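In this view, the complex is presented without one of its protein chains, the others remaining in place.
Right, chain A next:
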Amino acid sequence: MTAAALLSVRGLVKRFPGVTALQGVDFEVRAGEVHCLLGQNGAGKSTLIKVLSGAHRPDEGEISWRGEVVSFGNPTAAMRSGVAAIYQELDLVAGLSVADNVFLGHELSTAGFTRRAQQRRRTRALLDRLGHPDIAPDRDVGRLSVAHQQVVSMARALSLDGQLLIMDEPSAVLDPDEVRVLFGIIRELTAQGVAVVYISHRLAEIREIGDRVTVLKDGRTVATGLSARETKTSELIGLMTGRVLNNVFPQRKPVDPAAPEVLVVRGLADGDRFAGVDLTVHAGEVVGLAGLVGSGRSEILETVYGARKAAEGTVEVDGRKLRRGSVGAAVRAGLGLCPEERKSQGLLLDQAVYRNITVSSMSSFARFGFLDDRAERARSTKLTETLDVRPAGVDRVVRGLSGGNQQKVVLARWLLRECRVLLLDEPTRGVDVGARSEIYELIRELADSGVAVVVVSSDVEEVLGLSDRVLVVREGRVVHDGPADEIDESRVLDLVMEGHAA
């Protein structure tokens, strides 16, 4: 395909106070192609997108759109020219309805009066097209699950009828089924000549949907126009990280059958999303929960942690029963939960990285009521180096970090806390391949030191590679429980999807 370039970018530079996020990006997108952007956390992918969609102004460089040099001063200008973007951080307004969100900023209106009925109808049609007849256009967006919010964001982008659709990690919160629907829509759009810029850390997706790949590293284009299907994985990872990665998953040690049972959950039910959940985790064991987004996995973790009240069943830690619905009791018993979503769940965006990491372990840094600042920094520095948080420096404010790096900070917080039982919900969402293996390594080290770990992940490969034992959850029930090396990916997928989609 040798279509003319729809968008071409040359020598793009974007500086933030203290960091140069983009320092010379070149690439071009043709009509009708899916162009993938690859790069480590903090490589500058999201910044590039924000510049292209008018949310940031570039400091240097040139953007040509349909052969003409343009400068989009604001998102509206970009939208008018036909550039629509789905940002990595969801950009919805809680409190407004789904339909109002879809059309926010480009309302259908006559003399300033919104045509609500028409907006609702169009939204309905868009949501149906995205495979979600279950989302009502009148619902308050703030009450939707993260996955559904992502769907609304996509509906929003589609409603703009753009010539270029930019998607920043749209699949991070979607389950395989939803990703398939998304890909279907992307193919439809590209067949009509719409160009798509697609960002994901999952190489498998890029192979499936992408045409060409551009790799960014430290704000620079290191390769562009690579074939999405033919380029070797090792080459892509090499370009992204500048090093060779052999083993993604750490070596498993056989779990000592005599190891004490640390976490014992029996017959847990919340009277709504799940029921009859049994779960036993030994010291030193990593148990993985596989299942679709919305199958009840996160709810199970939250209930074990006491953040949701159990209707039935018991949770025991080291043989002592926990009081229902009490996070305090759970924490005292040594439970820790690293939640699924970083933004709403406790990142102090305007505080330094090290404060964010130590905030849950304050007491171990306090001496006579005073915080030992130096120790806090030292421990945080070590963790952030291991997790490769970029740019380095624990005194940076978290708000300025890229999405994946924020996720690493949340994770670091929970890895630092000395727990008996660590519950991790999607620990590697949005994290690049390189850092991912470091995270697996850390989790394994923790387990080896005797911690009981439960990991929820939508990435089946991750569940299988990381865990000793795998539980498959479907519609709030545990449908499989067995050692990880006795089951393979396709079997897990079968179990996960059974009765769900043909």
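Operating definition for what follows: a contact is a pair of C-beta atoms (placed from the backbone, for glycine too) under 8 Å apart; a residue touches a chain by one contact, two chains touch by 3 or more; residues count from 1.
What we mean here is this: contacts and distances are computed from a predicted model.
Enquirer: The complex has one chain missing from view, so what does its UniProt entry call it, picking from "Protocatechuate 3,4-dioxygenase, beta subunit", "Pyruvate dehydrogenase E1 component subunit alpha", "NADH-quinone oxidoreductase" or "Xylose transport system permease protein XylH"?
Expert: "Xylose transport system permease protein XylH"
Enquirer: For the chain left off this view, which of A:R139, A:K217, A:R324 or A:R477 is in contact with it?
Expert: A:R139
Enquirer: For the chain not shown, which residue from A:N74, A:Q192, A:T314 or A:S449 touches it across the whole complex?
Expert: Selected residue, touching the omitted chain: A:N74.
Enquirer: Touching the left-out chain: which of A:V13, A:V181, A:V397 or A:L495?
Expert: Among A:V13, A:V181, A:V397 or A:L495, only A:V181 touches the chain that is not shown.
Enquirer: To test your reading of the contact rule: which positions on chain A touch the chain that is missing from view?
Expert: Residues 55, 74-76, 79, 87, 90-96, 100, 104-107, 109, 112-114, 131-134, 136, 139-140, 143, 156, 177, 180-181, 183-184, 187, 499-502 of chain A touch the chain that is not shown.
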